[in-house]
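Would you mind keeping the following structure in view while I ask a few things?
Removed: one protein chain of the complex. Kept in place: all other protein chains.
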Amino acid sequence: MTPMLSLRGIGKRFPGVVALDGVDLDIAQGETHALAGENGAGKSSVIRLLAGIHRPDAGTMALAGEPYTPASPTDAIRAGIRVVHQELNLLPALSVAENLLFERLPRRALGFLDRRRMDEEARALLDRVGLADLSPRAPVEGLGVAQCQLIEIAKALRSDGGRVLVLDEPTATLTPRESGRLFEQIEALKARGLTMIYVSHHLAEIFALCNRVTVLRNGRIVSTERTADTSPPELVRAMIGRSLATQAPVSGGPVGAEALAVRRLRPKGAPPGPGLDFAVRYGEIVGIAGLVGAGRTEVLRAIYGADGPPRGEVFRDGKAVAIRSPRDATAAGIGLLTEDRKAEGLVLSMSSAINTSLAALPRVTRAGFMRADAERAACVRYAGELATRLSGPGQPAGQLSGGNQQKVVLAKWLFAEARVLMLDEPTRGIDVGAKAEIYALLGRLAAGGRALLVVSSELPELIHLCDRILVLSRGRFAGEVARADFSEERILGLAYSGYMGETAS
Amino acid sequence: MSAATPDTALPLRFRRSRLLLRDAGIGVALLALVAFFALAAPDFLSGTNMSNILTQITINLILATGMTFAILIGGIDLSVGAVMALCAVVAGTVMKLDALPEVVAVGLGIAASLGVGIAAGALNGFVSAFWGVPSFIVTLGMLNVARGLALEVTNARTIYDFPDSFIAFGTASLFGLPVMFLLALALLALGWVVLTRTVFGRMIYAIGNNEEAVRLSGHRPFDTKVLAFAVTGACVGIAAIVYVTRLSIANPILGVGFELNAIAAVIIGGTSLSGGRGSLVGTLLGAIIIGVLGNGLILMGVTDFIRQIITGLVIILAVVLDSYRARLSRSLG
Partner (left out) sequence: MDRRSFVIAGFGAGMLAAFPGFARAAGGTPKIGLVMKSLANEFFKDMQEGAVAYAKKRGGFELIPVGIQSETDIDGQIAAVENLLTRGVDAIVIAPADSRALLPPVARAVKSGVKVINIDVAFDPESMKKRGVDIAFVGPDNRAGAKMSGEVLAQALGRGGKVVIVEGNPGAENATQRKLGYQDAITAGGLTLIDSRTAHWETEEANSVFTDMLTAHPDIQGVMAANDSMALGIVKAIQARGKTGAIKVVSFDDIPAVKPLLESGALLATVDQFGSQLAADGIDEALKEIGGQNLTGWIKTELKLVKGKGAA
């Protein structure tokens, strides 16, 4: 039987980089095929070729036996290949319905929009991704990342996914519950015989959803196997070319004095009530867990003064500090790794050296002039310490992989001598190998006597990293779990507790 | 590439080659333009004409130097022409105060021009940074305010008859080059040092690229923004003085549309309108291109209307080429 999609000898090079080299891949009709590999292994390049964004330098592609040579994303869609990209491509000012149906808006005579049909079609699509309670007329800009991700998927479902549906990291920003709903949809599409390509870092998802999995490493195919015939450790070994040491929990150092404490903290959007009280000590890694929308990011931003002076009190080393802006927070030795590294953490088009020194300029200046040597030296030093892979201190941060970008952000705060580090989703969009490195690094920082406060939507991550976990539910603390009591059930139970009927405040 | 000990020499070369690539594109365009005019207009390459071109671009070069600061930080200043008129008439009024000795009056006049320029620029920066209003609209308002003030100060009249000692500067030359052009060049060099070597310059580029990341790294972008616009204003004050010494008059309607020429020079020079990317070297080349184009077409005998059309087409061509160049340097990166 002819495969639905077939790649033969595909090669693609960018100046200085071989992205793909002799890739042969067959996707059978009706199967769900996973692509796995570290960042930079070539998964994205394969997707870009399929989506018509790039053209291969060598080799041929065929779709259902016919030569497939898309010259543009429009060509790809016309040929029946739908790609849900990792980056969101929604138009914020337009409504949910308009975004969903943008490629072909329902019209009446004279080109007027058919509002009623739009609402109906949109509602049907939203229903399929479990967003039934979302109004089709709501503007997209008010929605969270997870909802946007689901809308992107709903958009691709409109024509039943065409002939091949490509999902690139669809669960990266979703909570387990949202992911679960997505998986139901994927199962339903599978049952209808749709061919799918599924890209994910989450091995559990690959094994639960996919028939076969292809592992890429350095632009070449390492293996293609039925998921029934392989196992997660085997897959990891194939991806990184070696086996990961079994993940021993990261342990912080000896716990010291209280580094950071907050009293009656009321972050932006917090519910009425007494506010939050908690403390983090030197040498400790404290996690904040909670569902999307529970207010985790807002806690960090409030302490940091990112949205103006926090409501509530902040103490450093036991002394109250007045924080009016991030400037005061950094002066008090607090650093923040933001959730959105690219938009808030780095100046992407500028060099790694410049990004390293950004929070500690006085250390690389003299009388208002930059000391370029000192700046480069700092970058090189931290690149060494954190094992950051860069071509040199002049390499723009935007050219680095996710893991290396995060290391540059960490270097920035280490160079600024921040003793309290707040990390918001420290491993988002970072591949398996680099994740392990970041975990080890955070463990070392805590062991070295820093105080770490970590927000993450991946429970295993928190369980792996933290000494204790604070669980937020609807803007309030639902409880605190010590390492000895860590379990996903326990933490999730607390996280949902605020949503189980009304609790009197 | 080795992870632990990255090669420090490589990125420097890498960065420099990218810089050269950017500016080389504009340089090649300029050379082509010069070569064309040299063939098409016999007098074009003469020493006198070269000197004329330098004189003619001086004011625009000074304004464009200031404009580069505003654009790099992610803003724009539409008020430079009108503020320049205000600076000029204030300076002119002060210089004509009979009660003061000539030297003092001239000195005070120059100081007044700078002061007015800096104040207007700082006000632009303050309003746009403090209330988060686009500088486009703030400076559009300032354009009207400054023009109105200039008319009010002078009652719409031309100020003339300045001290000879002051006027002499306008046409003086040194080593065969107009002194005022050398001044503009010195200012540009100073601006280049500030942008590439100082903390202030670093903050301008960083804010132009990603203001939020800068803020969350513990800085106050506000201060830098106000200062950047004040620099733009200071350049306007200097340009106004150059105008008065060169033409021996100050009137409240001078400088109409000069902001557009300055912006054109900056953009032709490869600085991104969205901020964070570009250099004063490019601005210098951009200003020269505009000057050469205007001069060369007159020398060729091209009529006014056609000249206007060609100038417009060149601006469009420059930004189109720039988008190609940006893509090229990205893919090489």
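Letters A and B name the chains as they come in the text, with residue numbers starting at 1 for each one.
Keep this in mind: a residue touches a chain if its C-beta (ideal position, glycine included) is under 8 Å from a C-beta of that chain, and two chains touch if they have at least 3 such contacts.
Just so you know, these numbers come straight off a predicted model, no measurement behind them.
A.B. asks: As a test of the contact rule: which chains in view would the missing one touch?
C.D. replies: B
A.B. asks: Kindly state which of the options B:35, B:298 or B:313 is in contact with the chain not pictured.
C.D. replies: In the full complex, the listed residue that touches the missing chain is B:298.
A.B. asks: Among B:79, B:251 or B:279, single out the residue that touches the unshown chain.
C.D. replies: Answering carefully, the residue with contact to the hidden chain is B:251.
A.B. asks: Could I get the residues of chain B that touch the absent chain, sorted low to high?
C.D. replies: Residues 41, 43, 46, 48-49, 52, 55-56, 59, 147, 151, 155-161, 171, 243, 246-249, 251-256, 294-295, 298-299, 301, 303-305 of chain B touch the chain absent from view.
Quick note on the criterion: only the chains that are shown with their structure count from here on.
A.B. asks: Can you compute the centre-to-centre distance for chain A and chain B, using the mean CA position of each chain? Integer Å is fine.
C.D. replies: 43
A.B. asks: Can you list the residues on chain B that touch chain A in the complex?
C.D. replies: Spelled out, the residues of chain B in touch with chain A are 1, 3-12, 14-15, 197-202, 205-206, 209-210, 212-220, 276-277, 331-333.
A.B. asks: So in the complex, the part of chain A that touches chain B is made up of which residues?
C.D. replies: 14-15, 304, 306, 325-327, 329-331, 336, 338, 343-351, 354, 358-359, 361, 365, 368-370, 376, 380, 383-384, 387-396, 399, 412, 416
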